[in-house]
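Reading through the structure tokens given below for one structure.
What you see is the complex with one protein chain gone and the rest in place.
A and B label the chains in the order they appear, each numbered from 1.
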Amino acid sequence: MNKIFICIPIFCLLLIGCSRTTIIDDVKIIQSIGYDIENNEIIGTASYPVYVESIQESHPRKLFTAESKTTTGVFTSFTKQTADEIDMSQLGSVVIGDAFAKNGISDLLVNLNSDPNIGTNSTLIISKKTASELLEETMNYPPYFLSSVLDQSMENGNVPLTNLHTISNQYYRESQDMYIPKMEITNEGLIVGDGVGIFKNDKLSVSLDNRETFLLKMFVDKSVYNSTYEVTTSDNIDLLAKIISNKIKSSVNNSPGVNYKFNLKVYLKEKTTKLSVSDITNRITKEIETSLEKDLLNLLEKLKNENVDPVGIGELYRVSQRNWEKNEFYREIYPNIKFNIEANVNIVNTGAAE
Amino acid sequence: MGNIQKENYLVSNFFVFFIIISSQNGIGLLGFQNIIAKNAKHDGWIVVLLIGISLQIVLWLIYEILKGDNKDIMTIHNEFFGKFFGSVASIFISIYFLTATITVFRTYLEIVQVWAFPSVSLWEISILMLLIIYYIVSGGFRVVTGICFLFAFIPSILFFLSLYFPLKFSNINNILPIFNLSFIDLIKAFKESSSIFFGFETLLIYFPLVKNAHHSKIWANIAIMFTTIIFTIVALVSLTYFSVGQLVNSKWPTLEMTKIMELPFVERFEFIFIFSWLAIIIPTISLHIWSISRIYKRLFNVKPRISLINSLVLILVFTLIIDNYFKAEILNSIVSQMGFYFIYIYIPLLFLIKVIRRYH
Partner (left out) sequence: MVSSKDNSKHEFKNIDELFSYYSQSSDFSCLNISERLSLNIAYFNSLVDEKIIQEHVSNPILRNHEDISNLKDILKIIPIKDTKISSDIQEISEKIIQGSAFIYINKAMNMGIIINSLTISTGYREQNDAENEYSVIGPKVGFVEDIDTNLRLLRKSLNIPNLKFEETFVGTTSNTRVVIAYLEGIINPEHINTARQRIKDLDYDLICDSSLLDQLITDNSTTPFPLLLTTERVDRAAYCLINGQLAILCDGSPYVINAPTSIFDFFVSPEDYLLPWVLGTFFRLIRFLGVFFSISATPIYVAVLTYHIAIIPKDMLGPIIDSRVNVPFPPLIEALFLEVIIELLREAGARLPTKVGQTLGIVGGIVIGQAAVEAALTSNILLIIVALSALASFTTPTFKMSNTIRFLRFPLIILASIWGGLGLVAGIIILCTHTLRLKSFGMPYLAPLYPFRYSEFTDGFVRFSLPYIKKRRSIFRPLVQSRFNVNGRKKDIGDDFNNE
């Protein structure tokens, strides 16, 4: 008797199970989506990879663009244009056009968060012009090129670590503003990173260039490795400091002010033979320290004047007070904050040559 | 009336550890951060710790009530309240277990539908799971204990593997300043989120089937301490990983936390997580349903197989009735209220009655 109860449902269900499959070679796996805005209509672009024998020759192919008033409405238009199902679960990057970013991305963020298919380590990118241009350009590169480039520059370069998770984290937190990396296409057709865009609430407000992006990374990232900083000393020697490790201590003091203390370990590169050991230990170190302090202070002042806070000063205040309130803080205290930066550089090594 | 069980149907008291751990894992662990963040903001982990500590006291009360020669809750009800009201009280307990089971079952199906198989229909997976539960429960208490034993440590292993990755993005400032909440908030958070720990009250039903039951107290205490530690660690990590706003806005924060994992072999760990969760809730549901059939067998001598089939059919019917998310939420809150009153008010009441009777 028991066996009949088990067998009959299984036979019925065997037949049902065939209808909802997403077999891997029958679906189009989307690798990047782009969003642009034009006349209040949202234009979506998507690209999916086509794999052939050798990985080098595989390249993305672009789906046609589609227009809609909502961010998810573009997907239904995509399905009209392809013979296979589209599948979003392997999404690598989301590209946002400049105009779209200035218009507000809160809808997009909420949608991306509530879709369980999209992984939170997909990267968000702001394109300097429009997203569809950037996606068109990636068609000449292997699949998942954009996200790999960005991942690589976050680990070993000058861009602070961002992905969908950190961005949503900052969006929902009241005491910090979002920052999203930017990319552009140079005149020769290369795709390069172009700094970082900082948002106020959910609209793009300030853009930082490459050097300032590195300074932002020093503040916000936990581990800084292989980032480079160029310094020109007072007697016109150009040096490159490669940062191995970075420790920050931050504290709040009473006159509204924040103290930052950095402990850096660097490798010194690009040194000319004219420098001696005592030079390096005293003068060069001091020069690097002063230059770094000055640059960091300039960045913080610039951010203060634009009234954005990607570094998280509000967070520092919230931790030390019992009743911190966002609007009151940003209206009254933040514009008057004084910053105090101290950097300790330790030149660990200068290479293998003498 | 005591309860002499035959020797070969007993399990040794060391297994109480595994049974309690398994029975406490429900789907609470997947979504509880939402509840604690809503009420206690970033001090939610303190609330979890306090609930765990309070449950040790409740466990002590349970053992005190059950002292004597191998009684279970049905005999105690009959003793305290007489035959008629005793049976009514026991039937209430069985209804409580049934609704708790329906909640866990339905919520898990919800998660599977939203995250893994958007186009699957509810009754397919329900029938599969109910067949599995029938097979397990019809093997008797020893098989149920065996399943609890085999799958008890799966959440610990999963969390051990997966909690390493969110730490990369975590930020200790999220939980500072500590203890920033008022007493009223604390009480409210306590009441709303205590339901994640419930499940261990099935101890009242299977107590006679444990060998040397009174020596199993130490194992039960260790079990509750273990679950408390795990829940607190998960709460801490979630609070440092997500900001409070994010937690309030997401339904299943634990699953979102696993989205960030990237192993060399597996790109998205959360599917493995969700499917292993099936192996975690099946012991819980089987234990509760076994308890229900045991209650009816002891009260009215109903054959266990009949009450088993009845409970499964009822679960199926209710799962199909609750066909959207809002009704499930209502059921969830009903069950959590029921549980709160049962554990924090009814059990101390029973203890008081026992103390009063002893002094008469």
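In this text, contacts are C-beta pairs under 8 Å (C-beta built on N, C-alpha and C of every residue); 3 or more make two chains touch, one makes a residue touch a chain.
In this text the structure is predicted, and so the values were computed from the model without any measurement.
Remark: the omitted chain is touched by one listed residue; of B:His42, B:His77, B:Arg268 or B:Lys354 this is B:Arg268.
Of the listed positions B:Ile125, B:Ala223 or B:Leu312, the one in contact with the omitted chain in the full complex is B:Ile125.
When the whole complex is considered, the residue among B:Ile282, B:Ile295, B:Leu316 or B:Met338 that touches the unshown chain is B:Ile282. Touch with the hidden chain on the side of chain B covers residues 11-12, 14-15, 112, 116-117, 120, 124-125, 128-129, 132, 135-136, 139, 142-143, 146-147, 149-150, 264-268, 271-272, 274-276, 278-279, 282. Of the residues in chain A, those that touch the hidden partner chain are 13-14, 16-18, 21-25, 27, 29, 49, 51-53, 55, 58, 87, 89-90, 92, 117, 119, 143-144.
Keep in mind that, in the parts below, only the chains that are shown with their structure count from here on.
On the chain B side of its complex with chain A, the touching residues are 114-115, 117, 119-120, 124, 127-128, 131, 134, 168-169, 173, 176-177, 180, 242-246, 249-250, 255-256, 259-260, 262, 267-268.
For chain A in complex with chain B, the touching residues are 5-6, 9, 13, 16, 19-20, 89-90, 113-114, 116, 119-121, 165-166, 168-174, 222, 315-316, 318-322.
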